[in-house]
Every structure is written in C-alpha cells, then in structure tokens.
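Here it is, the structure, as structure tokens.
Right, chain A next:
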Amino acid sequence: MVNIENLHKKFNKNVVLSGVDLTINEGGIFAVLGPNGSGKTTLIKSILCMVIPNKGNISVLGENIKNNAAYRHKIDYLPQIANFPNNLKVKELIKMIKDLRGKTEADKQLIELFGLEPFLDKKLGNLSGGTKQKVNIVLTFMFDSPLIILDEPTTGLDPISLIRLKELIQTEKANGKTILITSHIMSFVEEVSDEIVFLLEGKIYFKGSISELKTKTNQPDFEHAIASILTNNHA
Partner candidate 1 sequence: MKKQFVFLLAIFMAYLNNAQNIEVCNTCPIHTLKTAIEKAKDFDTITVKKGTYKEHDIVINKPLTIIGENYPIIDGELKGEIITITSGNVTVDGLFIMNVGTSYTEDYAAIRVRKSKYFEIKNLVLEKLFFGIYIEKSNYGKIFHNKVIGDAVEEYNSGNGIQLWYSNHIEVEHNHVQNVRDGIYLEFADNCSIKNNVSTNNLRYGLHFMFSNDDIYQDNTFENNGAGVAVMFSKKIKMYNNIFRKNWGTASYGMLLKEINDAEIIGNVFNENTIGINIEGSNRIVYKNNDFENNGWAIKVRGACYTNTFTENNFLYNSFDIAYNSKVNDNVFDKNFWSNYTGYDLNKDGIGDVPYRPVKLFSYIVNRTPETIILLRSLFIDIIDFSEKVSPVFTPDNLLDNNPLTKRIIW
Partner candidate 2 sequence: MLKILKYSFYDLMRSRWSYVYLAFYLLLGTVLLFLNNDLSKAVITLMNVIIVLVPLIGTIFGVMYYYNSKEFTELLLAQPLKRSSIFLGQYLGVAISLSMSLILGLGIPFILYGLFKSSAIWDFSLLLITGAFLTFIFTALAFNIALSNENKIKGFGYAILLWLFLAIIYDGIFLMSLIMFEDYPLDKLSLVGTMLNPIDLSRTLILLKLDISALLGYTGAIFKKFFGTNFGLIISFIMLIIWVILPTLRIVKKSRKKDF
C-alpha cells in the first residue's frame, strides 16, 4: 500500500526523519506513535507530499509520489487542525471539496451521523472547535478512497462523536481499507489499531502489534509500555 524507503528530512538544521523505512500493507489500522517532535506529522505529510523529503522514496499504491498529484485521489486525509476559510458556510465547503475531488453521496449520511444539519448554513468562522472537527471528519470520510490518513482525529470531539468516529473507522476497516492514524490518546490507539509504528528521534523504533510491544517492554499495559520506551531511551 505505502512503501517508504530511506526517508530523510530536516528542517533547517533540525533533523526530523533520518532513514525511515516503512511498509504498510493493505488493510488494517496503523497507528503512528512517538513523543512530541518525533516526526509523526512529518512522516504523514511526506506521504501526502506536503513535505518534500531531502532523500528517499515514497510510493503509494505502487506509484512514486514525486511530482505527482493524481495519486492523492486515492487518499483521504484528515488534517490535524481543522481551520477552514472563515467566510464559507459548511454547506459550501462540502460542495467545494466535492467540486475539487469528484462526486459523492456519502456526505449526507455522515452529516446526519454527526448531527451537523443545524450548522450547514453557518459560516465556518462561527463554529466551535469540536464542530469544525466534525466537519473535518465528514470531509475526510465522504470519499471512498483505499487509504485514509487521520492526524489526531479525536481532537475536540465529544464522547458521542468519538464513539461514532470509532464506529466509522471500524466500518472502513471492514471495507478493506488501510487506515493510518496518529494520536496522543493512548486508549484510543489501543482500542482501534492493529499495528503500531513507534517513531523515536527520526527513526522507527518499533513496528508491530500492541501485544508485541507489551512483551518487548515487559509492561502490562500499553500506556506503560510507551512510557518505558521513552524513559529507557532518555536515561
């Protein structure tokens, strides 16, 4: 599905990724984890070609992504901070994204799912952070792409919406899609992901299932396992 070879990226003198090799197979939910500044978002953005790597190759669905915009038709991306043009109404934003990407009917169902109908005629500038995130989710899931990338999807969501989101992720997984998630909420990660990738200092420190991680670190639960990686490495 996604193949990353020897990925290097630095911002000015600050090395963020140094030689990441990663293969994500088709199907399943992958969580990219790591401490702040470990390069999670950079990695995701590299896959989306929003960050241009200094070195290395990335291919998505067999296509090299360099100088190529069309492959993004096959990716649904949920950005970290949902900030939209303030003058647009929710309805118009959805229409616009459809205009840019292609037709879909899934939006109606999603709007209903997240209870966004009352907000459709409101301007995005007047929405709360949580509502904006819901709109963000609708925009992401309304297309039927084989690869879904979610950057901190839980931000600002109320418990009900969080449950809806989890359901949604599971449905998509059941549909055979590949889902890539970053999150700080360990319980969420633990609950949804099949496999995790742990980034540390620009390298992949661990790749495998959560149970494997627990064994490796000799920790009974996921959160402690992560914490132990961090303390051991920083000691």
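Definition applied: a contact is a pair of C-beta atoms (placed from the backbone, for glycine too) under 8 Å apart; a residue touches a chain by one contact, two chains touch by 3 or more; residues count from 1.
If you want to know what made the cut, all candidates are chains of the complex that A comes from, given by their letters.
None of these values were measured; they are calculated from a predicted model.
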Which candidate, 1 or 2, sits against chain A in this complex? 2
Interface residues, chain A side, partner candidate 2 - complex: 9, 11, 45, 48-52, 69-73, 75, 77, 79, 81-85, 87-88, 96-97, 99-101, 139
